[in-house]
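Everything on this sheet refers to the single structure shown next.
Certain chains of the assembly are absent from this excerpt, and the rest are unmoved.
Order of writing sets the chain letters: A, B, C and D. Residues in each chain are counted from 1.
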Amino acid sequence: MQLGKIVGTVVSTQKDEKLTGLKFHVVKNVDFDGNPTSGFVVAVDSVGAGVGEVVLTAAGSSARQTDITKDKPVDAVIMAIVDTIEIDGENRYVK
Amino acid sequence: MQLGKIVGTVVSTQKDEKLTGLKFHVVKNVDFDGNPTSGFVVAVDSVGAGVGEVVLTAAGSSARQTDITKDKPVDAVIMAIVDTIEIDGENRYVK
Amino acid sequence: MQLGKIVGTVVSTQKDEKLTGLKFHVVKNVDFDGNPTSGFVVAVDSVGAGVGEVVLTAAGSSARQTDITKDKPVDAVIMAIVDTIEIDGENRYVK
Amino acid sequence: MQLGKIVGTVVSTQKDEKLTGLKFHVVKNVDFDGNPTSGFVVAVDSVGAGVGEVVLTAAGSSARQTDITKDKPVDAVIMAIVDTIEIDGENRYVK
């Protein structure tokens, strides 16, 4: 999984019909402190995450293993909202 | 998913027979403003997208989850045309 | 899919038995003009492509969606020979 | 598989329900001596690994081939704890 921060949203009306109702978030990569670095992915939200939250994303076929993404043309999903990132015994990020 | 802009088309007559009738678009990566950056992918169009449009692409096995790409040797699909990209509460791209 | 140019061939006699009879081509990445850039992949030919041709390759599980690669340990396949690459209304590559 | 060293842990309470009970470790890439380089992944532990250990991780659909990750939205798993890394006949890392 990748650590990321939700910074925005992509809206689309003309899309594959299986995608109706899904929310597409823009997720920037973050470091252990939860600060954005370079790179981003657009991921479907499966956990009720919102802009500003640090999350975990799963990619590829694993992105289709949630109830709302099953069998859909989706290759990245937000499957967890991060509470803490602990590195070498220290809490580097706390929600 | 990746954000991209359709900049062109690849035509092929000698190809796997399952690919007959599919349209292959050249999709350049874009930033949050919809401006092309480096890198591109060739993706099958599943939503009637055309040159100049900003789109979302899904890669890998997820690219085969649309009606027209199912069970075909295709690893990237355009599955949505982007209306808006909103970052930090601001519309950075509007169709 | 990736755009590439076939520049050579890899020969192997000691290999997984499912791979018998498959042809492994060395495919360099190309730009929109069909000129090699950096990076290459070794891909199985499924369309009768030869050295010097510009082709499309599909990767991952999608590489196993052709008749000759099905259920085989192959992660890249040449599934189309490119006739033209048209960018912004201009033919940048013509076979 | 990738060689990595567990340097920390990610905790999440709001997540896909299939993920309950799984442990998410932060795994930094390492060189042949087991020393961290750049890049990291968050991976589910399937072998009882702990912080400080050098491990192997499998990514993509292969990450779902363990008993505890099967059919779950998980794209990286720790599937082995490394005892030794031998390069050119020399033990470069010993647990």
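Methods note: a contact is a pair of C-beta atoms (placed from the backbone, for glycine too) under 8 Å apart; a residue touches a chain by one contact, two chains touch by 3 or more.
Source: prediction; values computed, not measured.
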Overall number of sequence copies in the complex as this file defines it, 4 displayed: 5
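To be clear about the criterion, only the chains that are shown with their structure count from here on.
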Centroid spacing, where centroids are CA-atom means, of chain B and chain D in whole angstrom: 32
Separation of mean Cα positions, chain D and chain A [Å, integer]: 20
Shared-contact residues (touching 2 or more other chains) in chain B: 60-61, 63
Contact pairs between chains, per stated definition: A-B, A-D, B-C
Contact footprint of chain A on chain D as seen in their complex: 7-16, 18-19, 24, 26, 41-43, 51, 60-61, 63-64, 71-76
Contact footprint of chain B on chain C as seen in their complex: 1-3, 32, 46-49, 56, 58-63, 65-66, 69, 77, 79-89, 92
